[in-house]
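Here the complex is missing one protein chain, while the rest keep their positions.
Moving on, here comes chain A:
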């Protein structure tokens, strides 16, 4: 899929496809691969639009309390007077309730929507950062050290990849609750926060293995290269070789993997919450809202479209942005 504009060709001409040493020469011209990628990205209109949308959602999540205050709504207040006897909202969009109110409970839709952006992004970003860091470290170690370290890490990677992650997510909640003193002793908020951290843990735990495997493969081919051998020969310490010599060459796969993992985690959080194993009341989350709203779709479509639209736009933007980043970092891309 070619997304970038045809104009984004800066620095490409000098670098024939898959000619690594010559690319190293290109770097010597004064532009690092990262720099080249950034230049390409800047010229990519889709990337810019998507980045702005993602930034928009990030700002919404950060300023959620402020926005809700501005509107005057509250995520926890029930407004039974704004819904009729059968649960249908009696008001539409009003100055007090910018997106109307929830059916059945009368809670403010706008406040719950802006707060709903928080868990999605928090879970996705935390899980991505954690998964990436662990994946890279594990991959580097396995690939570079080889021997028994490689065998152990590879075994752990295979083990993690073979675990059923949905079952794991479901089973882990009661276990963690019992660590925190048993569900009977937790307040609703504590139970909800337990779910939140379990979700982050599960997603990160299952996210690092794939990346680690990719990194390991890359390192296996890189470690036999001359610059690594040279570094070894002059006695550079192993951590230094790993992080100073090898890591810069791995920026592309890491950034690509992270940018593709983000939207996947956003959907995973919403999906798990929709299924009832993710976040629970009273924490607002888009996935939960979608689960409830499907019952009200005919009578109150906006209630469903708000979170569905938000997730669709956010995930689409993240995915397209990830695609653009991959294109920008991939020296093989020709436009």
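By definition in this document, contacts are C-beta pairs under 8 Å (C-beta built on N, C-alpha and C of every residue); 3 or more make two chains touch, one makes a residue touch a chain; residues count from 1.
Note that contacts and distances are computed from a predicted model.
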> Under which of the names "NADH-quinone oxidoreductase subunit H", "3-oxoacyl-ACP reductase", "ABC transporter substrate-binding protein" or "3-oxoacid CoA-transferase subunit B" is the non-displayed chain listed in UniProt?
Replying inline: "ABC transporter substrate-binding protein"
>> Just to verify: which one of A:65, A:164 or A:282 makes contact with the chain not shown?
In response: A:282
> Looking at A:37, A:54, A:67 or A:83, which residue reaches the missing chain?
Replying inline: A:83
> Residues on chain A that touch the omitted chain in the whole complex?
Replying inline: 76, 78, 80, 83, 85-88, 104-106, 174, 183-188, 191, 276, 280-282, 288, 291-292, 295-296, 298-299
